[in-house]
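One protein chain omitted, others in place.
Up next, chain A:
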Amino acid sequence: MKFQKILSIGVLGTAMIAGGANAEVRDIRIGVDVPYEPMEYRTPDGELTGFDIELGNALCAEIGIQCEWVVQGWDGIIPGLQARKYDAIMSSMTINEQRREQVLFSDPYITPPSAWFAPMDAEIGTPSDETLEGLTIGVQRGTLQDNYVTDMYGDVAEVNRYATADDMVLDMDSGRLDAVFLDFPIGKSTLLESEAGEYKVVGEKITEPVEYFGEGFGIAFRQRDQELAAAFNEALATLKENGTYDEIYAEYFGD
């Protein structure tokens, strides 16, 4: 305890000295836990890629700094930031209050979308109480998608809850389900890609309301690195404006 206190004072002191010397934002290292497709994973030849990696690199380029990626297991990813093994975390980290006490978050850069999937020949309009009435909808038990569908459409539609996404896809194939509500990337790989031509996305991708889908993913910094966070927020706003963000988004979350 005492040792920790001494250490933290020491770290604080060093940081104050360093902060004084560097008004400009310096080159940084970013911690990431792989794999978590499609956000961060390795290509067959071992290169890091994914939505986080590409967006992170684009942000660094926009700020005009060099960024180096450091792979770190999820358990130690916040301690690693505090211990200065890297200066930021960009690893599909959901913004929440507990984490806010530990780290400083950037603005949310993405809320992972969920989407409705239905057989190609199904005639379901934009999902609503009327269009889903009497249909059988599949969800994975206990997921945020389950909570959302149960609360929004539990009264008008029949909700079938599955232990795994595989069981659900099987029942979708057999015709027992009229639609499923899934994490978009999972649905994309299991329904749109591996059974090409059989299924389609119905309606818009869904990322709201916050009480179900969360505040989204943020880049985490140490509490005192406010300038760094501000620089990333600014760059993020620019990329969203000039279309770079949409390009990267479409690459990983496009239909």
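The definition used in the following text is that a contact is a pair of C-beta atoms (placed from the backbone, for glycine too) under 8 Å apart; a residue touches a chain by one contact, two chains touch by 3 or more; residues count from 1.
Going forward, contacts and distances are computed from a predicted model.
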Identity of the absent chain, which is to be given by its UniProt protein name, from "FprA family A-type flavoprotein", "Outer membrane lipoprotein-sorting protein", "Carbon-phosphorus lyase complex subunit PhnI" or "Arginine ABC transporter permease protein ArtM": "Arginine ABC transporter permease protein ArtM"
Touching the absent chain when the full complex is considered, from A:26, A:84, A:176 or A:224: A:176
Identified contact with the non-displayed chain, of A:94, A:160 or A:189: A:160
Per the touch definition above, residue among A:35, A:125, A:142 or A:209 touching the missing chain: A:142
Touching residues (missing chain, whole complex) on chain A: 141-142, 146-147, 150, 160-163, 167, 170-171, 173-176
